[in-house]
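Inspection log for the structure reproduced underneath, given as structure tokens.
For this depiction, one protein chain was excluded, whereas all remaining protein chains were kept in their positions.
Right after this comes subunit A.
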Amino acid sequence: MQKQVLSLCRGFLRATRSKSPEDRREIESFVSAEFRRNSKQVDRKNFIYIEHLLRRGKKQLEQLNSPDTVGLSSMNVTFSETENPKN
């Protein structure tokens, strides 16, 4: 499971490479802050919740990967969705 999380993180960082340098920096710092925050807050044994985060992360990554998604708007989407992890 840890590998899945790391692989998702890698996927996000790869996806940012296709964005403009400015958007990229923003998305990158946001992505790593989100992963860091969850790694501190989420109980490592709470598998169901981690599975849920993984699924949601994959969907967000798909959004980010679509060429229609321009950095900033995708940032907002990612932000508003991950803002309330307890939902």
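Please note the rule applied: a residue touches a chain if its C-beta (ideal position, glycine included) is under 8 Å from a C-beta of that chain, and two chains touch if they have at least 3 such contacts; residues count from 1.
Assume contacts and distances are computed from a predicted model.
When the unshown chain is looked up in UniProt, the name that turns up among "Acyl carrier protein", "Small ribosomal subunit protein uS8m", "Alkyl transferase" or "Electron transfer flavoprotein subunit beta" is "Acyl carrier protein". As for the chain not pictured, it touches subunit A at residues 2-3, 6-7, 9-10, 13-14, 17, 32, 35-36, 39.
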